[in-house]
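Take a look at this one; I'll ask things after.
All protein chains but one are shown in place.
First chain written, first letter: the chains are A and B, and each begins at residue 1.
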Amino acid sequence: MIYEEPRFLPGGDRYVLIEFGNEMNLELNFTAQGLADAIEQNRIGWVVETAPCFASMLVHYDPQQIRFADLKKEMMSLIGSLGPSEEIELDSRLFYLPAVYLDPWTKEAVDDYRAKIKEKPWDPEFVAELNGLSDVQQFARVHSGTEYWVASLGFWPGLPFMMPLDPRCRLTAPKYNPPRTWTPQGTIGMGGMSTAIYPVATPGGYQIFARTPVPIWDDKQRFPVFSESIVLFRPGDRVKFIPIGVEEFEYLEKTVADGTYPYNLVEYQRFSVRNYKRWIETLDPNQRF
Amino acid sequence: MLEVIKPGLETSVQDYPGRIGFWNQGFPPSGPMDSWSFRLANVLVGNEPGAAALECQFVGPTLKVQRDGVIAVTGADMQPKLDDQPVAMWESIAVRAGQTLALSFAKVGARAYIGIAGGIATTPWLGSRSTFHKAGVGGMDGHALKAGQAVPVGEAAGKPGRRVKESARPPIATDKRWTIEAVPGPNDDWIDEAGHERFLSTDWKLSSKSDRTGFRLEGPDWTFTEKAHNKTPEHGAEPSNIIDQGYPLGAINLAGQTPIILVNDGPSMGGFINPYTVPLCAFWKLGQSKPGDVYNFKAVDVDEAQAISARIRDLCTETSIE
Partner (left out) sequence: MAEEVMTETPGNMWKVLVKPGDEVQAGETLFIMEVMKTEVPHAATSGGTVKAVHVTEGQEGVDAGIVAVEIE
């Protein structure tokens, strides 16, 4: 449900969580990101930082500059000035990320889990069946057939939570219970309706089925894309996975190791919610690649 | 410059308020857990209250001073000694090149802070010198101090013989019991009345599985309102599951039935509810508590919590020095 009016929920003495709704709906994230953008453009002095999430936005404010009671009023006025979500337009970078689907490394991690923790079907088979797909090849085709919208980053620094922009590529999958104790670096996985990329080898609960050799985290800042941070993504980025084979993965791994890998980043586009909504109306969401 | 002879359990460079502005990339602020003691250590040696200093946890370090200067030790009493002679806590002390400062373990409290005139001068990273060891950034090469390292220190004179008034020091509990302020929200409407009453009347025990990422609490199960049981499937299967949301610093995060207070190095978002949030003014209590200590939570509203913060901020100034 999209709320008629956003809810303002206090988080201790410095934070407020603004809830726009309670469903996984891209529109709610567009609103959250539109608001974050407006706050920055308007240089709102009492906001220390913001963090958008799927259907909400966390605001860290300075209590020395604004009282909690006044904060809601100020925010509502800013939200009002945004207009309907259709009006939102955001600069949006696009990353092409090569990835091996149905790869041996995530399979090894799943096999390890099955041997040590709990029996389960191989993740791509599990997700394919759950979503009524004919086989794992179709799953790979469907998952890689869309741009992913970076809705938020967190749980681990630089870990992006992404949503498929093409409704024909929507999939769903429950998380592991209990979670895995490790996941290979660069793993691509799904939990609920979101897709994530693991920046380093962390524990995790998403269903895993692909791997990219391209670092999304670079604490030595060896590549130019990391000049401003050690983390690749920002909310509002888009990612398109380009399926490759194991041989190409190993080749790219070498270019990453020697620092010559050229990131494939497209940086001239502006994401228009109006155009996006017009486009998805032309699509049959039940069609599958 | 300070040479690390013994690193202690986990000693790290921190500054206050820490690494701010990168929450949306998943970076927590890090910084000192007991910012009250931390800021006073800096004020004693003549630094800005937020200057970089050392946080010592449970077992303190042994450091060799390489240059004349002024230091101060605040927080938990780790029985600091200079060349084997006991020196006072909460006081600025002259140190000379070649002397050794040794901190032992804390019998009362958990964290001590070593401030040094000039401040710790490691290279800031994303605007802060605070150490975030999970990601290996900030501080000394992204991690806690290691034996043999040379910790760089800025240039400044400092004055010895300054002392923090007793009334201005945080009252560290000696009976292992703490009353911790908690502001209801963001997700307080997911817990039923009985659940709220239980939370506020229980003796919660701090688990030893606690660290700067999260403080895990042991106690009774939580009970939920309709909202937690009747929700769309994308929220997740457990009553405490919610669509992934941003986590405020200090959130009492309910992972299944386990409450974990998210502290300085904790995750910035996730899929569990936060029925209460510990305000930053109470973090010094978290910072000085030890596994096995008992927490009783007291509900306060936002204004009350902010007022306490303001009082502590006013205490971390020259007015507290005699």
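Here, a residue touches a chain if its C-beta (ideal position, glycine included) is under 8 Å from a C-beta of that chain, and two chains touch if they have at least 3 such contacts.
The structure displayed is predicted, hence computed values, not measured ones.
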item: Which displayed chains the hidden chain touches across the whole complex; value: B
item: Per the touch definition above, residue among B:106, B:120 or B:262 touching the missing chain; value: B:106
item: Sole residue of B:59, B:87, B:200 or B:255 that reaches the chain not shown, by the stated touch rule; value: B:59
item: Contacts of chain B with the absent chain, listed as residue ranges; value: 9-10, 57-59, 104-107, 110, 208-212, 290-292
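Everything that follows uses one rule, which is that only the chains that are shown with their structure count from here on.
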item: Of chain A, residues touching chain B in the complex; value: 9-15, 17, 19, 22-24, 36, 48-58, 60, 63-64, 67-68, 152-159, 161, 172, 174-175, 177, 192-194, 219, 229-231, 233-235
item: Complex contacts: residues of chain B adjacent to chain A; value: 20-27, 126, 132, 134-137, 142, 183-187, 231-232, 234-237, 243-251, 267-271, 274, 277-281, 302-303, 305-306, 309-310
